[in-house]
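With one protein chain withheld, the remaining protein chains of the complex are depicted in position.
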Amino acid sequence: MNTTLILQAVLALFLVPAIGALLNGVDRILTARAQGRRGPPLLQPVYDVAKLLGKEPIVVNHQQIVYVYLHLGFTLLATIMVLLGQDMLMAVFILAFGGISLVLGAMSVRSPYSRIGGMREILQMLAYEPILVMLVIAIYLIKGDFMATNLVTKTGQPLLMQLPLLFLAFWAVAAIKLRKSPFDISTSHHAHQEIVKGVTVEYSGPYLALIEIGHWVESTLVCAIFAAFWATNYWVAVILALVAYEGLILLDCASARLTWPWMLRKMWTVGLGLGIANLVWLYVK
Amino acid sequence: MLGMLLAILVLGPIQAGLFAWIAPTAPIRRGVVFASVLVFPLAALALWGVRGTLPWTFELPDWIPTVLELVMAAVVIGLGRWVSSWAVMAMGVIQAGCVGVAKMMPHNVHMGAAPTIICDDLSLVMIVVVTLVACAIYLFAVGYMDRHEHHGPSTQASQGQFFFFMVGFLGAMNGLFLANDMRWLSIFWEATTICSFMLIGHDRTAESNASAFRALIINVFGGTAMMIGGVVTLAMLKTEGLNQLVAHGREALVPLALLVLAGCTKSAQMPFQSWLLGAMVAPTPVSALLHSSTMVKAGVYLIVRVAPGFVDTKLAAVVALCGAFTFVGTSALAVGQSNGKKVLAYSTIANLGLIIACAGMNSKLAFAAAIMLIVFHAIAKALLFICMGAIEQGIHSRDIEDMEGLLFKMPFTTTLAVIGMVSMLVPPFGVLIAKWMTIEAAALQPVVLLLLVLGSALTVVFWAKWIGRINTASYHPKYVPEGMPRSMSVALLILAWGTVISAIACAPTFNRIIIPMTDKIWGAMHVNEVAWKSLGDITAAVAWPLLILFALVIAGVWFTFGSADHRMVRRPFMCGENCETGNLSFQFRSIADKCETAMLRGYYVPATFGEASLTSMANPIALLLLLSLFGVLLP
Partner (left out) sequence: MSLIGCIDRSPWLVHYNCNSCNGCDIEFVACLTPLYDVERFGVLHVGNPKHADILVVTGSVNHRNARVLRNVYDQMPAPKLVVALGACGATGGIFADCYNVVGGVEKILPVDVWIPGCPPRPEAIIDGVVAAVTKWREVVAAGGQAMTDAIAARRAAATANGEGPGGTGAVTSPEQLLAREARIAFRVGVSAGVGGAPRIELVRRAPPAPPAATPASIAPPAAEISSLPPADKVPAPANKPEAK
C-alpha cells in the first residue's frame, strides 16, 4: 500500500461525509420547494448532526453502540474503496455488511418497531443486492476488469450508452438505499410512519448522529456511481448525477410508501429483468 | 516414514475406534478419544511438514480391494436386509456384480502410471483440514454425549459404538482422499455411508431410523453409480486409476458423469437433499462431523478432483448449472426455515452447490475458489454446528425463535456462534472471499452468474435474521459465562480460533498454497482466464483496513461493556405505555392496565420460501438438470 493511497483515503474520510451533507441539504431544500415551502438552510444537516452529537447518550442496551460504529465504518470503507479505484465487487459485499450491521443493531433491541424495521431492512437488501452485483458484472464485461478505476476512464463510450437499462435499475436501487418513497419501508427521513422510525427508533443523540453520517456517505456513493455513468465528460457527469438525484427527490415527493411484498416483487421482476436484458445485450455484442 | 504416517492416518482411527468400542469403562473410552485427538492432528501436521516431496505414490496388492469390495457389498446387502429394503439389497447385489464384471475385464493394462495411492496437494490439504476439524469435534463429542446419554431416549445405542463409528470414520475419510484406484475409492465411500447410517440411527427412535434409512438408500445409490463408473472406466480406458480418468477425461465422459452423480448424492445436492435434512435428528457431533465438514465434503472433493477431466465440455456447463441451482434453491429454502439445525443444513448444501458450480466453470480462479471454500467452510460450519449443539442442550430447543435473549443466557456460546455466522458473511473471512472469487469467475457465464447472485442475496437474509435474533438482549450490567463441560468449551474455542486465524491467514494461504496447487493441476490447460490475480494484491488494500476495523470494534466492545452505566439505559419505545412495575423492559400496559409482553417473530414467508411449496417446485427442476448430465453425453 503506497502512501498516496493512504493520503487519498484520509482525505476521502473527510470529504465524503462533507459532500453527503451538502447533498442532503440540497435534498431538503428541493423537497421543500416542491411542496411549496421555503425549506431549511443548506447546512441544516450539519446543524442536525452537531446538535445530535451534543445530546446525552442514552441506549436501550449496549450492543447497539457497537453496531452503529460497524455500520458507519463499513459503509465508509466501501465508499472509499469505490472512490479510490479498488475492487468493486468486494466493495458491494462490504457495503452489504454495513447494511447488516444496522439491521443487527435494530434487532438487538427488544422494541417491536425496531424489530419490524430490521426485518424490513433485510428484505430491502434482498431486493437490491442482485442488481448491484449485476451492475458490477456489467462494468466488468465492458471494461474487462473489476477495479473501480475503470469507472473514471475518460476514453471510450460513456457507460450510460451501453448500460441504459441498468442505469434505470440502479436508479430504483438508489431509491431504496436512500430511503425514498415508495421504498422508505424500514425507516424514512420525513416524519414518522406506521412503525415510528423503524430501524432507527431506539437510537438517539450521538449514535443517531453517526447513523445520519452513514446516510450522508451513502448519498455520496450513490451520486458518485450516477456520475460514473458518464465519466468521459466531467461536467456532464456532475449534471447527470444531480439530475438523477433530483429525480429521486421528485419520486419521493410524488409517491406514497408501498409495502415490502410489492417492493420485493417489483425489484425481482422489473429490476432484475432490466438488468438481465442489459447483460444479455452485452454478452451478445 | 511417509507410509507410516499415512497408515497412522488411515488405519489408526479405525483401530482407535475399535479400542473405544471395546473399552470397558467410560474413563478408558474417554482416554482413547483424547489420545486420538492428540495423535492424529500431530500426524497430519507432520505430513504437512514434509510436503515438499509431493506427490507421493504407493502400490498395494491387487487382491485386497476386490475382497474388501465384496465385503462392503455384503454389508450393504445385510443392511438392506436389516431395514427390510429390497432396493438397498438390490443395489448391494449390483455392486457385487460390478466387482465380478470388473474382475473379468482386462485390467492393469495401464495407459500410464495408475498407482493405488496418490497423495498430492489436494489430498494433503483435505487430510489436514478434515483431521484437525474432526479431532476438535471428537473433543466436543466427549462432553456432549455424556449429557446426551443423560437426557436422551432410552433406546439409544452405546457410546462405545458411537465413538467407534465416529473415530473410525476419520480413517475412511483419509483413505478416500488418498485413493487413486477407483476400487479403493468405492470401498472408503461405502464405509462412510455405513458410518453415516449407523450414526444417524444412534438414538434408535422411529424418526432416526427413518432418516437413517433415507440416508442409506440415497448414498448406496451414489455408491452404486460410482462402482458402475469404475466398471465403465475399466471398459473404456482399460485402467482403474482416477488420475488416468482425469487425464483422458474427454474420451470417457460417461464415467465422469457417473462420478459426478455419486458426488451429488453424497453432498446432498438437489434433488437428494432430503437425506441431509433428515440426518439432522442425529446427535449434534454427528451433524457437525459427517454432515457439514467432512463426509459431505467427500462428494465435492471427488467432483473437484475430476473437474480437470471435463474442462470445456458441455458436461462442465451442466455441472455448473446443477451446482448453482442447488445454491439458489437451498438458500431460498433456508429463508423459510426456523429450525436452527435445518437452516445450517440448507446452508451447508448451498455452499456445497457453490463448490460444485466452481468445479464446472472451466476457470482456474473458480477452481482455487472451490478449494478455499472447502477449507474455510469446513471450519466455520463445524463451529456453527457445535455451537448449535451447545445451544440445544442449553435451552432444549432448536427453534431460532426460542433463541431470544441467548446473549444473556449463554454469552460464551452466543459470541462464538456470532463469530461463526459473521464469518460466512464478511470479508476478510475465507468463505466470503471464496464467494467473491466465485462470482468474479462466473462473470462470463450468464445463467450460472444469475443463479449465484440471487443465491448470495438470499444467504444474507437468513444469516442476518438469525444473528439478529440471537443477539437480542435487554440491558444487563453483568454477563456471566454459562457452565459447560470443559471438553465442549475447549472444542468451541479451538474452532473459533481456527476461524479467526484462517481469516488472518487467508491471503497467505491463497498465495502460497492454493495458487501453486492450481497451477500444477491446471497447468498448461486452456482455461477461461477471468481475473486470475494474486489475492495478495487485492486484499492488501482491503484486508488490513478490515482487520484494523475489527480490532477497533473489539476494543470498542470491550470499552463499551466495561463502562456500562445503568444511568444511560432507557426502556424501548412503546408509545409511552411501558410497564414500570414489570421486570421485563419490553412489557407494556394494555387493556385494563395489564402488563403484556411484546413479542415478535421473524419473517419466514412460508408461502414463498416454505419447505413444502418450494421443494415441490425445485426438486423436479433439479432432477431435470441431473438427467441432462447424461443427456449432454448422448451423441
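A and B label the chains in the order they appear, each numbered from 1.
Everything below uses one rule, namely that a residue touches a chain if its C-beta (ideal position, glycine included) is under 8 Å from a C-beta of that chain, and two chains touch if they have at least 3 such contacts.
In this text, all values refer to a predicted model and were calculated from it rather than measured experimentally.
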Contact residue for the chain not shown (choose from B:Arg51, B:Arg147, B:Lys409 or B:Arg570): B:Arg570
Interface with the unshown chain - residue positions in chain B: 570-571, 573, 575-578, 580
Residue ranges of chain A at the interface with the undisplayed chain: 28, 32, 35-41, 44, 47-48, 50-51, 53-58, 113, 191-193, 196-197, 200-205, 208
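The working rule: only the chains that are shown with their structure count from here on.
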Distance between chain centroids, defined by C-alpha means - chain A, chain B (Å): 36
Residues on chain A engaged by chain B in the complex (per definition of touch): 1, 5, 57-63, 65-66, 69-70, 73-74, 77, 81, 86-87, 89-90, 93-94, 96-97, 100, 103-104, 106-116, 118-119, 122-123, 125-126, 129-130, 133-134, 137, 140-141, 145-146, 196, 201-202, 276, 279-280, 283
Residues on chain B engaged by chain A in the complex (per definition of touch): 407, 425-427, 432, 435-436, 439-440, 443, 446, 449-450, 453-454, 456-458, 460-461, 463-465, 467-469, 471-476, 531, 538, 540-542, 544-546, 549, 552-553, 556-557, 560-561, 564, 568-574, 585-586, 598, 600, 602-603
